[in-house]
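Then we have chain A:
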Amino acid sequence: MIESLVPAASSYAWEIDWIFTLVFILTGFWFILCEGVFFWLIFKFKAKDGQPAEYITGNEPHLKRWITIPHVLVLVCDLFILGAAVKVWYDIKQYLPEAEKTVRVIGQQWTWTFVHPGADGVLDSSDDIYTVNELHLENETVYHYQLESVDVLHDFSVPVFRLKQDAIPGRVITGWFEPTLEGEFDVQCAEICGIGHALMGARVFVESAQKHEAWIATQTARMATQNPIALAANSSARRIGKE
Partner candidate 1 sequence: MKPIATTRSTSGMPTGLLAVWWVVGSEIVIFGGLLGSYLMYRLSHDAWAGQAANTNTAIGTFNTLVLLTSSLFAVLAHRAAESGDGKKAARLLYYTIGGAVTFVCVKAFEWSTEIAHGYTITANTFWSFYYTAAGIHGLHVIAGAIIMAIVARDAAKNLELQRVELIGIYWHFVDIVWIFLFPLLYIAK
Partner candidate 2 sequence: MSEENHTNYVKIWALLVVLLAISVLGPMLEIEIVTLLTAFGIAFVKAYLVAKHFMHVNLTPRFVPYLMATCLVFMLLFVTATAPDIYKSEGTNWKKTAEWQYMPPQTADHGGEAEHH
């Protein structure tokens, strides 16, 4: 259902869409049942002249089971949802598949800085590529992201990946995703971070291997000639508060 509104562009997007559909069906069933019975009772038992209400305490076993049976059924439905939630959560947030590449994502008021591993595919080497508000990814590659923040809470949210994770100053949070759809998508900051919160958008470019390599080549050239502003910003900002 979500897919009709937002394209699914990561390997685990379907899991989120699946659990959404599951919860939607289960809760939707209960919702319609409850509202149906509710309105039916209202119309059926509308006050009529000369017809007093019944005296029911709610302790009569043959009536009470109308509460206890649904009660148990709700619990059963909850178990299904619990199982699904645990599985999806485990796959996305807890389990880390082997990374093919790692990017660093740094939030600060009010931009995203992305550190790409560069040509050698290793982060924190001399050929790292720093970009601001532009994340370039190779399609069908398992990425780890290392999420950091230099000032306040931010939230790295890529709706098409169904990915969301808060960036917390003082912590490095690792997660993963695997893009599966080429294109250009939104990156949002989904945690209020001050007056520029609405401006803190970035774009993620999912590219074919070939195109991505070409991009790395041009960027490596840029990094060589140009003093990396992002690098400076990053390292100085990380020292904030140490003076």
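Heads up, the rule we're going with is that contacts are C-beta pairs under 8 Å (C-beta built on N, C-alpha and C of every residue); 3 or more make two chains touch, one makes a residue touch a chain; residues count from 1.
The set was built so that all candidates are chains of the complex that A comes from, given by their letters.
Nothing here was measured: the structure is a model prediction, and the numbers come from that model.
Asker: Which option touches chain A in the complex, given 1 or 2? Just the number is fine.
Answerer: 2
Asker: Report the residues of chain A in contact with candidate 2 in the complex, numbered from low to high.
Answerer: Within the complex, chain A contacts candidate 2 at residues 93-94, 96, 170-175, 241-242.
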